[in-house]
Every structure is written in C-alpha cells, then in structure tokens.
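On to chain A.
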Amino acid sequence: MTPELVDIRPLLAVLVSLACAGAVFAVRHRARWRAFWSLAAAGIKFALVWSMLPGALAGRVYVYQFGELLPGVAFGFRVDALGLFFALVSSTLWVLTTIYALGYMRGSHSLHRFFGFFALCISTTVGIAFAENLLTLFVFYELLTICTYPLIMHNEDLAARRAARKYLVYTLFGGGLILAGMVLLHSVTGTLSLAETGILDASVGDHWLLAIFLLLIAGFGVKAALMPLHAWLPAAMVAPTPVSALLHAVAVVKAGVFGILRTIYNVFGIDLLRDLGYADWLAMLAGVIMVVASVQALRQKEIKARLAWSTISQLSYIVLAAALLTPLAALAAIIHIANQAFSKITLFFVAGAIERGTGRKRVDELAGVGRLMPWTMAAFTLASLSFIGVPLMAGFVTKWYLSLGALDAGAGIYVAVMVISGLLNAAYWLPMIHQAFFKPLPSEPGNDLRNRPRVSSMMIGPILVCAAYVILLGAGASAPSMPFSLAEAAARFAFELEVPLE
Partner candidate 1 sequence: MNRRRAGRILTAVLIAALAVPLMYGMVQLPAPGHADAPAHTNVSAGYIERGAELGGSENLVTGVLLNFRALDTFGEVLVIFTAWLAVAAVAGTASNAERDPVPPSPVVDYVIRLLGPFIAIFALFVIVNGHVLPGGGFQGGVLLGAMLILLSLVMDAETVARAVSARSWIWLRATGVLVFAMVAVMGLPLAGYLFGLPDEPGLRQVLTVALELGIGIGGGAVLAGLFFAIAGADRS
Partner candidate 2 sequence: MKIAATALSHVDYLVAVALFLTGAWILLTSGNLVKKVIGLNIMETSVFAFIVTTGMIDGGAPPLVAPGDPGPFASPLPHALVLTGIVVAVSVTSLALVLILRVRAEFGSVELDEIALSLAAGDTAEQSERHGSADD
Partner candidate 3 sequence: MIEWSHWLPILAMLPLVGGALTPLLFRHRPAAACFWAVSVASVTSVVAIALLLRLVDSGGFSYAVGGWLPQYGIELRMDEVGAFAVPASLLVLLSLVFSRHYVARAVDASRVSFYYALVLINLGGLNGFLVTGDLFNLFVFMEIFSVSAYALVATAREPIASLAALKYLLLGAASSLLVLFSVGVVFAMTGTLNLEDAAAALALSSPMPAGLALAGLATGFAVKAALFPVHFWLPDAHAAAPAPVSAVLSALVVKAGIVGVLRTLELFGGAESLLQPLLHLVVWLGALGALGGALMALVQRDIKLMLAYSTVANIGYIFIGLGLATASAVSGAMVHAVNHAVIKSALFLAAGAMIHRTGLRNIDDLRGLGRRMPVTAFGMAFTLIALSGAPPMAGFTGKWQIALGALQAGHPSLVAVLVIAGIVVLAFGIRVINALYFRPPARVAVASATEAPASMWLPVLMLTIASLALGLAGTPMLEFVGPAAQSIYGTLP
C-alpha cells in the first residue's frame, strides 16, 4: 500500500540519546561535557527525526526490523505519519527542554543521573513513536516508566518518594493491563504488528474484543491520566520542573495517549470500532473528564498542581477526538499532541522560571510577577490563551477540528462540553495572569523592580521559543512542512482516505 523503505534512521534516532545517556553517565561530574553530550544528542536526534519528514510527507514509510523477539513478534521500527508526528514533537521539545534543564538544574545534586535518565526518557519516547508493533511499543513504554522514575525521585525527599511510588504503582499496573491485553490480542490474531487499518476483525468475538479494548485503553489510560487512573499525575508534581514538563508535555502522558491512538487506529481500526460502539463510551468518559478535571484545576492553589489537572483535562481532548472516529476528529487528536505539548511545556517552563526567579509556587503569590518577569509572563499568557482556545493559538486548531469531527459524528454535545471546558480553562488561567499583571507587587524587601530576579537565559530562551511555537502552530499550521500536514496524512491513513481532508 504505502512504499516501505528500509532505513537506519529510526534506529539511530533511538540510539543517539541512548549513547548520550551513556556518555552523560560516564562524564559524571564534568558539567561542560554533560551539557555538550546532552545538547549534541538532542541536536542530532532533532536532525534525524526531521530529516524523515519530507519522506513521510511524500507518503513513504521507513522501517527498520530486528529479528523476532518471540515467534510472530518482531522487534522493529516503522515510521509512519502518526509515529513520526509524535517523534517530531518529542525531539523538538527535547532540545528545548534540555537547554531549559541545563539552566534550571544548575547546582542541583546527582546531575549526571538526572541528565542520563533524561536522555534515556527521550530515547524511549522516540522508540514508542517508531515502534512497529505493540510489543516494541510496550518495551519502550515500560522503559519509559523506569527511566522517569529516578527523575521524579530526584529530590529524594519524602514527598518525592511518595509521588514516585504512586507513579510507579499506577504505571506498572497500567503496564500489566497492556501486557494482558497484548497477550489476548496475540492469541486471537497471532500478530502484534500495527496495521494501518487495524489488525482485529469482528470474527474474533465480542467478548474478546471488549476485553482487549478495555485492557489496552485502561493500560494506556494510566499514563494518559484518564480519569479514574490519573492520581499519579498531580502527585508527580514534586519533580523538578523540567521533569514535570517532560512528564506532562512530552513523554509520559503523550506516550499513553499515543498508545490509545495506536489502539484505536492501528489495532482495532476505525470500521470495527464503529461497529462495536465501544468508542462512544470512551468519548463519554473523556467528555466527563474534560469538565471534571478542569473543575479540579480550578480548585488548586499551587501553580504546578493546576498545571497537572489541566493536563488531565487536555489529554482527554485527545482521547475524545480519537474516540469520535471521524477523520477530522482524528486530525484534531493528532494535532493536539503537538498543540498541547507546546502550550503546556511553555506553562511549565514559566512556572519553573518563576520558582527559580522568585521562589513563588502558589497562584496567590503571583501578584506582580508580571512586572518582575514580563517576557516570561507574556509567554505564559500566550500559552494559556492557547488552552482557552483563542484563535491564532495552537489550541484553537484542535478545538476547531474537534468540533467539526464531533458534529460529523453526530455528537454535537461534545462541542458544548468543549466550550464549557474552554471556559473553565479561562477560569483558571486568567486569574493567574490577572495576579501577575494587574496586582501590585507586595511591598516586601527584594521586590524591587530595579533588581529583577536573574533567571538564566538558558531558561528564558526555551520559554520564548516555545511560546513562539504556540503561535506558529496556531497561525502557521498550514505553512509547508509544518507538522499539520503530517497529522493530516496520519489521519488520512487511519481512514484510508486518498484525498486530502476537506
């Protein structure tokens, strides 16, 4: 169907950061080399992943197969549009996050461990993106769990340990579910390879299909923080900010969501799911989560906690969009991976910069911060507007296609849900902007406009780049070789459409 080319780049893209991790562990306490290796790997990976974009846009699929891990289960990479999209987002953000982390983590302990695992995380994320089959995906998925664990644990205090334990309990539980689902899947189909239009068919039998669906969705749902399984995410906020950013915007939650997308598009396939009707329930759940998580976010006083709940809410946009099973909604689901990632990572970066610059962590402490750190807060504003769904920002694109997709699916109610969620987003973002810009600085010593907090330019830079991306993704989505066209291609493949969407 699609021309497959054997290419080593997928493998290299995974290995680069693996090698980098090794190098970082090896150089131990030499900060310059640590930074060098981290950045070098980030850059190389970035180049490698992006170099595959033209080919993917031209409809090529890059594959790299190893031998079989188990009979019928190969271990290999296959770069299709959806996977490449995810990899593009991750590798781009990794460059930024690495730079940011180099600034943010300066002076912290165990830095070689931190940056080593940091590199491993992205390696596994790209592995997830490029996985040819569920097992490969699962391998990297579990590795990701393990690699993020030391990062969450980084502070090594009681709260960090608790959070990390919670994270592990949840994600491992989820991993178990996925494994069970995979076993079921393999036993009924004899394969785990992800096919463009799904590998299951109705002849399998309803109860098996339901079991596989529930297991896989619940399993991936843990990382995607689908709501009854979300509790680890707010707890994991104790991690250093670059890690939170990585968890929330790039790697972990997106891996879960990506798994859900894979399940829906490449395991079940659109037609089958539509016949089965399971997706309706998933959509309903996602709709509820969108609202409930937003309300929760509204109640949080800590900035990062608010961000965490917002993430939960935003991820359910993707799940909802995927569950609607219409081409435009699929497009929304895929493009939101990027939109949410860039918007959310901006917010996290800003939260971290504020914490580093002024020591403030709570929403009500933000008064006047806008004047201390105008550029940072401007970026924050942009990103939050994106979440509210203001046109020109990334978030609007998602909302737009999601709405059309929902209407296509005959589920206009979700447009309403989305509007409500957007309002709730406004309700928790705008007060922060309000605090930062309109409230005067408390008259405390040190709050002097003349000596503004010094925040490393390695932190400010990524913030501004990310904020620029938020606009670029919204306003310039259609520019040539922007991710949008790739997302569109991915959505088309899932629906076997030859012509461009609308």
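The rule is simple: a contact is a pair of C-beta atoms (placed from the backbone, for glycine too) under 8 Å apart; a residue touches a chain by one contact, two chains touch by 3 or more; residues count from 1.
For anyone wondering why these and not others, all candidates are chains of the complex that A comes from, given by their letters.
Predicted model only: the values in this text are computed from it and were never measured.
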| item | value |
| --- | --- |
| Single touching candidate for chain A, where 1, 2 or 3 all sit in one complex | 3 |
| Parts of chain A lying in touch with candidate 3, wherever the complex brings them together | 67-71, 73, 75, 135, 138-139, 142-143, 146, 149-150, 153, 156, 160-161, 164-165, 168-169, 172-173, 175-177, 179-180, 183-184, 186-188, 211 |
